[in-house]
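Shown below is the structure under consideration.
All protein chains of the complex are present and in place, except for one that has been dropped.
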């Protein structure tokens, strides 16, 4: 009797087996590497002893400090530009009829596949030293772009902006549907001008979505590697590029220093992404009131966001 | 009853500019891929298919293409085999553990590829399991990279078909859990999972950082090959980029069609 009961209970727990392969894979390829990296970052490259030295080097060497600064700056600039352009375009796209809107979004979604290595290459064709526009402007005698160099920071920011814009557009446009026409109407009946409405109601409601998207864009740019790598190999002093060359042994073999830098990079992106998570929760608060009238194209929009997030890794870099 | 929003001139101009901006790099690459002689002129002097011809006769490219295809397929297949049972078990038997799973699964969103590569290289070069530079390591890395999409896709499909209720109903009719899963739940979630499968595939097909850092020295995928050839022949590189893009485009078209039919099914 007892054994039967035991066997029954055992059978009731057999579902655990379904989780075993998942646990093994995650342990082997996610948790173990994270642990190895974390612990490695506290070990000396010289004698494997526990030390803070790697972080000290990372945060004190002018070389690495510059890399961190460059990464932060290019991420901040490209995300801010991406947000502004994305915001304007997202508002504008919601003014179109759904069929036109979906076509525009599809196109911008499609181009967001065009990132990383192919994107860098396309920009070389367009704006490189022998690029179409470079030649065109030279022929027309325009010298606006005379000082422009694709392989400079301005150039790199320009390319980064290119992959930030569609992402920003795809992430932001649904929240414009969260601003209901009746709020505008109610505000106008209470004496608010369009400008007053946006200042007192519209922008505060959009704010969480804007900050959240900013987080995603920032993380996206911080982690971007392929674009910069393809544009000029390992020559840019960017955090991601530095980590890559340290670890793959191009320059020096200092895996623990690389780990420390990687941990620092991961900290910024984790922070940025958690900003997004926090903001999403906040904006859900505003939208629960509006949730009574479910958006008609809910499915498409949800998928759009999913796909946009799929490309959050520097498009496909 | 509201008046239909007819987008004005400003909006139309803005969107046209946006699309122009987004499509320009693509168009330039396409022109370059078909250009015969394009040195110091704005548009090429003649057109040719020679770059595509030489591309598809280039054994190294074909090898890279093959590598891309099989590595992506294996990783996605592995992910399906591991994730479907895991997510199913969690949804049906242990919904309390879901938040833990969510935490694990969302991590790859937040951790950049370079960082993941650092950890993987540290763990698997030297040490007891030395698989550095092999496809095994890459498949493992790919598995983690697509976790978020796979999880989301499988979970949504399970919830759409209300898997827990289906299992209970099957149980009441006398089917064992394994049989109920195979005969009732699995066939119903296939359409939903197809979407996330293709999405994962296209994400992996365009992957560069992990591939380049983990196995770049030994194995070349299309992306890695492209990055190596860029400096040598611009035309050839364009042809690769355009072929790659065409492939991804077809994949996302299929994806969208699937998404639409699925949407209709769910709504209808």
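So that you can tell them apart, the chains are marked A and B in the order they are listed, and the count of residues begins at 1 in each.
Here, a residue touches a chain if its C-beta (ideal position, glycine included) is under 8 Å from a C-beta of that chain, and two chains touch if they have at least 3 such contacts.
In this section, contacts and distances are computed from a predicted model.
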Name under which UniProt lists the unshown chain, selected from "Fe-S cluster assembly protein SufB", "Transglutaminase-like enzyme, putative cysteine protease", "Carnitine transport ATP-binding protein OpuCA" or "Methylmalonyl-CoA mutase C-terminal domain-containing protein": "Carnitine transport ATP-binding protein OpuCA"
Chain not shown: contacting residue from A:74, A:187, A:240 or A:260: A:187
Absent-chain contact - pick from A:19, A:205 or A:275: A:205
Absent-chain interface as seen on chain A, which is shown: 180, 182-183, 185-193, 196, 200-201, 204-205, 285-290, 292-293
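Note that only the chains that are shown with their structure count from here on.
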CA centroid of chain A to CA centroid of chain B, Å: 16
In the complex with chain A, residue positions of chain B that touch it: 2, 4-5, 7-8, 10-11, 14-15, 18-19, 21-26, 28-29, 32, 39-42, 78, 81-83, 85-86, 88-90, 92-94, 104, 107-123, 140-141, 143-144, 147-149, 152, 177, 199, 202-203, 205-209, 212-213, 216, 223, 226-227, 230, 234, 237-238, 241, 244-245, 248-249, 252, 256, 259, 262-263, 266-267
Interface residues, chain A side, partner chain B - complex: 15-16, 18-19, 21-22, 25-26, 28-30, 32-37, 40, 85, 88-89, 92-93, 95-97, 100, 104, 106-111, 113-126, 130, 132, 135-136, 139, 162, 165-166, 169, 181, 219, 222-226, 229-230, 240, 243-244, 247-248, 255, 258-259, 262-263, 265-266, 269-270, 273-274, 299-300, 303, 306-307, 309-310, 312-313, 315-317
